[in-house]
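Only a single protein chain was left out; the remaining protein chains are all shown in position.
Let's look at chain A:
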Amino acid sequence: MASALRTEVLRLYKTLLFLGREYPKGADYFRDRLRAAFIKNRDVSDPEEIRQLISRGEYVVKELEALYYLRKYRAMKQRYYENE
């Protein structure tokens, strides 16, 4: 894989790993699924396909951030905005 793409993939992996620490089902659960997903695609060599996989990974990052935000928002609303 081209060196530039390789850096991007590694960066994506590190970002997901970092985000996974707060995963509701546990950081270990997340890390195992994350590794499995990346290992499954380790032999992909077509740059276009790699870019698509990276985009999918970035989508997951956005989904995780949204998930975390909604959980927090819901908890705060329940605790502090009882009368609404």
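Structure notes:
Following the convention adopted for this analysis, contacts are C-beta pairs under 8 Å (C-beta built on N, C-alpha and C of every residue); 3 or more make two chains touch, one makes a residue touch a chain; residues count from 1.
To be clear about the criterion, contacts and distances are computed from a predicted model.
The protein name that UniProt records for the chain not on display, among "Dolichyl-phosphate-mannose--protein mannosyltransferase", "Electron transfer flavoprotein subunit beta", "Signal peptidase complex subunit 3" or "Transcription initiation factor TFIID subunit 5", is "Electron transfer flavoprotein subunit beta". Shown as candidates are A:Arg6, A:Arg35, A:Arg51 or A:Arg71; the residue that touches the absent chain is A:Arg71. For chain A, the residues touching the chain absent from view are 14-15, 18-19, 65, 68-69, 71-73, 75-77, 80-81.
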